[in-house]
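With one protein chain held back, the other chains of the complex are shown just where they sit.
Note that the chains take the letters A and B in the order they are written out, and that residue 1 is the start of every chain.
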Amino acid sequence: MSFLRKAGFTLTSALRATVMLLAVVTGVCILAMVLITCIDVVMRIFSRPIVGVYDLVYVFGAVAMACAIPYTTAVKGHVAIEYFFQKLDKKSRIIVDTFVRLLGIGLFSMLTHESARIGNNLKASGEVTATLQLPIFWVSWVIALCCALVVLVIFYNMTHPGKELVKP
Amino acid sequence: GSPDGDKVIKLSYSVFFPPTHIQCQTAEAWAQAINEQSNGRVEITVYPGGSLTKAPQVYEGVINGISDIGMSCYAYTRGRFPLLEAVDLPVGYPDGMTATNVANAIVQKYQPEEIADVHTLYVHAHGPGILASKTPVKTLADLTGLKVRATGLSSKIVQSLGGAPVGMSQPETYEALQKGVVDATLCPIETLKGWKQGEVIDYITNSQVIGYTTSMFVVMNKEKWETLPKDIKKLFTSVSAEFIEKHGQAWDDADAEGKAFVEELGKTIIPLPEEEAARWKQAVQPLLDEYVQTTTEKGLPGDKVLADIQTLLAGGEI
Partner (left out) sequence: MTPIQVGILGVVVLLLLLAASMPVAFAMGIIGFLGFSIIVSPQAAMSMIATDLFDTISSYSLTVIPLFVLMGQVALHAGISRKLFDAAYHWVGFLPGGMAIATVGACTGFGAICGSGPATAATMASVALPEMKRFRYSMQLATGAVAAGGGLGMLIPPSVVFICYAIMTEQSIGQLFLAGILPGILIAVIFSLTIWLQCKIDPRMGPVAPKTSLKSKLKSLLGVFETVLLFLLVMGGMFAGFFTPTEAAAIGAGGSLVVAAFRRKLTWRMLAQSLRETARTSCMVLIIVAGAVMFGHFLAVTRIPFELANWLATLPLPGWVIISFIILFFLLAGCFVDALALIMLTIPIFYPVVTGLGFDAIWFGVIIVVVTQMGVISPPVGVNVYVVSGIERDVPLQTVFKGSLPFLLALVIAAAILVAFPIISLWLPNLAR
C-alpha cells in the first residue's frame, strides 16, 4: 500500500514538474515575441525590418499557447458554470463530475492522437512557414504532447476531487 | 426527372474566398452546373469564406474528409508542393487567363506526386501581381528600402528588388497602408478593389514584366471520388474542363474592374520603359535559378517545368 502511494506521489510530482516546465516555455516564448517585434519595429524606422518576423511570431505564439494548456488545466483555469452543479447532493456530484471528466479525457485523447497524426502528415508533406521556411510539423507534435498531459491532469483532477495539481 | 431520394450524392465544398468574391461565385456556378447536368443527382453545398476550413487547412481538410471538395492556394502550405511552386514564380504573366491555362497545363502534364493524395478537378491562377505604392516607383532605385507588404514568395520578390518586405495578414494591410506602416504592397490589381486597398495607395507600377501569380486548386477527397458512379465522374471532368476558362475570364474581369476602380479613384498608373523592365526582370532571375536548384536537389524536374512555363508564355506548346 505504502509502495503504491509512493509511486502515485512520484508520478504526481513528475507530472507537476513537466507542467511547470512547459509553463516556463510559454513565458520564454511570450517574452521572445515581445522582444522580436520591438526590435523589428525599431529596425523598420531605419528601413531595415527583419525578414520573417511574421513567421517567428507565428511559431513562438503557437508554442506559447500550446504549452500553456496543461498549466491552465492544472490550475483549473477553464471557465465552467458551477451554479447547478453546486445544488446537487454529494453522490450525484461525484457521478456527474466523473462523467464530465471522462468526456474531457475522451476529447483530449482524440486531440492528442489527431494532432500527432497531423504532425506526421506535415512532416511527410514537408510543410514550412511562408517566408523563413521553418518546418512546422513539430508544432503539431508539441500540441499533441500538451494534449496528452491534459489527459493526465484531468485524470488527477478526477481522482483528487477539490484539489488542484498546481496552486494558481 | 426528379431524383430518387437516397440516390442523391451530397457533397460539401469549402471555398476560402468570401461569398461575394467573383471566384466564389464562379465556384458556385460550377456546383450549379454539376447539379443541373446530373439532373439533380449531385448536390454540392458551398461553404464560403473559410466557414468550414480556413484557407491554409483546406487541402488537408479535403484529405481528411472535413469537406469533400476544397478550393485554396497551393502557396498557403509552403513546402508541400515543391514542384508546383514554379507556377507562382515572377515569370511575367500577362493576364489571369494565361496564368490559369499555364497552371492547368503544368498540372496535367506532370501530375506531380505531391498532389497524388487528392483528386485534382482543375486549377486556376490570378493575373499578374504588381506593385501598388504610396510614393511613385518608376525605377528600381525608388524601391530601395521601401517597406512593402509581402508574405511567402512575394517577400522574396520584394527582397530581390531591393525593398524591405514586411509580413502581415491581408485584413491588416488596409490599415497598415493607410497609416504608413508599409509604403507599398505586392498583389494582383484585383486585390486593390477586393480588399479595398486601392483607397489607401496613390500609385500603381505596371510591373507586369515580373508578374507573378498564385495558383489555386479545386480538389476532391480521393476516396469520395472513387465512390462516384462512372457517368458522374465523367460529368465532373467535363464540367471542370469547361470552367477553367470561366475562372481565367473571371480573373481578367476582376483585374479590369480593379483597374477601373483605381482609375476612378484618380490613382496614377506608372508604366515601366523597356530598359527599366529588363532591369526588373534581371533582378528577380535569382529566384528562378534558386527554384531550379532546390528542385534538382530533391530529384524533381524543376528545370523542365520552368522551361515549359516559359514556352507556354512565348505562345508555344508543351
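Criterion: a residue touches a chain if its C-beta (ideal position, glycine included) is under 8 Å from a C-beta of that chain, and two chains touch if they have at least 3 such contacts.
Not measured: the values here are computed from a predicted model.
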Given the contact definition stated above, which residue among B:G92, B:G127, B:G163 or B:G194 touches the chain not shown here?
B:G194
Using the definition of touch stated at the top, determine which of B:A176, B:I201, B:A283 or B:V305 touches the missing chain.
B:A176
Across the whole complex, the chain not displayed is touched by chain B residues 12, 18-20, 45, 47-54, 56-57, 60-61, 64-66, 168-169, 171-172, 174-176, 178-181, 194-196, 199-200
Touching residues of chain A against the unshown chain: what are they?
23, 26-27, 30-31, 33-35, 37-38, 40-41, 44-45, 54, 57-59, 61-62, 64-69, 71-72, 75, 77-85, 96-97, 99-100, 103-104, 106-107, 110-111, 113-115, 117-118, 139-140, 143, 147, 168
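The rule is short, and it goes like this: only the chains that are shown with their structure count from here on.
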Chain B - residues contacting chain A, complex:
60, 63, 75, 77-80, 82, 114, 145-147, 151-152, 155-156, 159, 164-168
Spell out the residues on chain A that touch chain B in their complex, using ranges where they run on.
44, 47-49, 51-55, 118, 121, 125-131, 133, 135
